[in-house]
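With one protein chain withheld, the remaining protein chains of the complex are depicted in position.
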Amino acid sequence: MSASTTTHEQSESSSDHHDHHDPPFWQKYIFSTDHKMIGLQYGFTALIFLAVGFFLMMVMRWSIAYPDRPIPLLSELPWFQMWLDDEGKVTGELYNMFGAMHGTIMVFLGIVPLAFGAFGNYVTPLQVGAPDMAFPRLNMASYWCYFVGGVIMLVSFFLPSGAAKVGWTNYSPLATMTDTNYSNIWWTGQTQWLLGMVFLISSSLLGAVNVLVTIINLRAPGLTWMRLPFFVWAMLVTGFLLLLAFPPLEVAAIMQLMDRVAGTSFYLPTDVLNNGVLMDAAGGGNPLLYQHLFWFLAHPEVYVLILPAFAIVSEIIPNNTRKPLFGYKTMVYSVMVLGFLSFIVWAHHMYMTGVGASVSAFFQTTTVLISIPSVILLTSMLISLWGGSIRFTVPMLFATAFIPMFGIGGLTGLPLAFNLIDLHLHDTYYVIGHFHYVVAPGTIFALFAGIYYWYPKQTGRMMSTWMGHLHFWPSLIFMNGIFMPMFFQGMAGFHRRAFDGGKAYEQISSQIFAGKDTLLANLFHGGDAILMIDLNIVMSTSAWLLAIAQIPFIINFFISIRFGKKVNSDNPWDATTLEWATPTPPPHGNFVVDPIVYRGPYEYSVPGAESDFSPQTEPIAEGEKPAEEGTH
Amino acid sequence: MANSPEEIEKHRKAYWAVGIALFVFTGVTVAVARFEFFDFGEPGVSAIDVAVGLAIAVFKSTLVALIFMHLNHEKGLIYKILLFTCYFAFGMVLLMLYSLWNPIHAAF
Partner (left out) sequence: MEIPYEVKARRDTGLWNAKIGIWLFLASEVMLFGGLFSSYIFLRLGVEPGVDSPWPTDVQLVPYGFVNTLVLIASSVFVVFAWLALKEGNWKKFQMWMTTVIACAFLFLVLKGIEYNYKLTHHGMRLIDNSVVEGVVLDHTDRIRFEAKTVSLDVTTGSTEFLNWIKKGEAPVFQLKGEDGQLEDIGSVSSWVKKMRRKTNKQIAASRSERWRAKRQDREPDPEALKQITRNYTLVSTEPFQIYADDARLSGYDDKGMSFVDGSKVTGKLLGDSIKFEVHEVDLQMIPVGQQDQALVWKLINDEAVKSGWDHARDDEIKKMEEYYLEGKGVPVPDRQMRSRRVNVHGFHESGGEEHAAKSESGGHGENKAEHGEHADAKESGHDVGEEVELGSHGEIVIEVPRRQKKFLSNHGPAYGTYYAIYFTMTGLHGLHVIGGIVVLGYFLLFGKKLFLKDPEHMANRVEVGGLFWHFVDLVWIFLFPIMYLF
């Protein structure tokens, strides 16, 4: 008898026991301390923010593709007029604002909360066999800090100054000087951005402490370190990255806040000019300081974005290939090395600042080194597919697409590691393409895979498969339609912050190359520069179509709660890890009987076993030959 | 860990001793900085003064961490966490300073 059926029956019999002290609505759904509810809150909020960030990007893409036409819909709104020019076209200011907030919202309010907040919260305690997070009330505080931070960011759009507009990196001294003409410096988008960040950072710290303690101290009996699913390992490393990388950003934000509201000059050099006028500041600071502190966070942050994606994909792949994950132990060590190295590569974002030749050499080396563990992880996943009898379920579609998409993103990053090439490609669309390949078709696909995969655990119903296909295939095509041309544009020298779609680029390239007979000139002379610019329309159209491609997902998500196909057991995917040993949906306290773990996480198709999957809670039967621990 | 009355008494004595040592070394730091008699190296604040002052501070903080924060008999896991943290903290400080060294100025 399998363990899952036992728990299911017991949950039926004990359900009346659970019902009579059901907490009131606000405690159950709003100020909940249950890690699953908090995970869902994180998930819903983050999905909404993802949509907001996507909307900002669509406005920007209109301005890039059709800089001569007024923006549809928005130009009719009276309160929006201050951001448009007299003909209703997007102004540079609006473009900057949306660009900055697109980055901020997507990274800090969308993907990290969805990946670490939602999946980390929902799945981690289940997979380690814990009744809840180690500190449930801190967990709630973490969500509400995040919520407040998000509200601050959103409210800042409606201030007279608008939201922050100095790019998501918020570099000083530009960030210090922007919007200082408003009478109350606190009520400007730039200042509110910093305040919002302080809340988001606190939220991440609380969440990280919680996840780490849960993994370290609340593991079920028998769940040794090398029996942890890879998901949990990735969350452990992500937690450490969040815990140790965010405080320096908090320092940077606090010092920038001081620069803005208290008139300090942390990031202002002596005798700095603003619009040709000597600034009223003591000076003596250094703008590089901000960049150091910022990138000390922001490079590990990239791994915070990608490791949960690895985590999700490495759960789905063994489940759908029905064979163990290839090189589990190697992957665990790789992810730890990745975590270590990610802290000493940050200055590869700063080659253009003149940080010094020897320090550049150091960071080039470490940056190239860090690609080794990343490639090991990716290769292990790829080899995991080999020889498996693959079920192409919807989560598996997204997971398999993740591998080449992240591969493109990662490999295009390698040239950027080198100082000399970076000088050419810096701030071009190439960088944008690289980063978005990692995060958009990479991480976001993995997150979709995770939603499709764990959806039946919470709802007891499967999401529709054909709607899933309708979601997946257009998304795959249009994602590539947006980001692939960016590489061509970038290599042709197209600057990322051109809000008018590159008019200056067109002018300059036709001037530079006119009448010359070189390869470059032939490529970019006159009409060909326009060809580059015409790619904008392809990309923008892809972006809008990508938005349409998300509609089946949204419909699927809500319709399936009521009308999806019912699951026939607590373990619909025939998976091995502990979260499937809980009732559906898991009650407050998760496990009906405290789980005891007898085996590794990915025991699929064990020779001699009854079925092609052996859950971790199932004792090793006679005649079975499970692989030695950690050496799949 | 202090559990029996004798052990608690022993701890109490150790804490008093450490407290007094911290008081004394605070005084020494001020003396090094303020009195010419203790002024090592050049007049005014010199690198040696700073080094001595910081060495005393490190010593004091080691006392606090080992005795007051019980790091002298803590579990291995805590040491591991702190080791990670030290690696990252020192990495940050040293690499930031490294970037101050031979900056590329001529271009600007």
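Per-chain numbering from 1; labels A and B assigned in written order.
We take it that a residue touches a chain if its C-beta (ideal position, glycine included) is under 8 Å from a C-beta of that chain, and two chains touch if they have at least 3 such contacts.
As the structure is a prediction and not an experimental result, all values here were calculated from the model.
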{"item": "From A:136, A:196, A:339 or A:600, residue that would touch the chain that is not displayed", "value": "A:136"}
{"item": "Full-complex contact with the absent chain, from A:155, A:195, A:216 or A:382", "value": "A:216"}
{"item": "Interface with the unshown chain - residue positions in chain A", "value": "70, 75-82, 84, 86-88, 130-132, 134-136, 138, 160, 180-184, 205, 208-210, 212-213, 216-218, 243-248, 250-252, 254-255, 258, 262-266, 269-270, 278, 280-286, 289, 292-293, 296, 588-589"}
{"item": "Hidden partner interface residues of chain B, rising order", "value": "2-3, 5, 8, 11-12, 15-16, 18-19, 22-23, 26, 29-30, 32-34, 42-45, 49-50, 53-54, 56-57, 60-61, 64-65, 68-69, 75, 77-78, 81-82, 84-86, 88-89, 92-93, 96-97, 100"}
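Methods note: only the chains that are shown with their structure count from here on.
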{"item": "Chain B-touching residues of chain A, taken from the complex the two chains share", "value": "216, 240, 244-245, 248, 288-289, 292, 296, 340, 343-344, 347, 350, 354-359, 362"}
{"item": "Parts of chain B lying in touch with chain A, wherever the complex brings them together", "value": "77, 84-85, 87-88, 91-92, 95-96, 98-105, 107-108"}
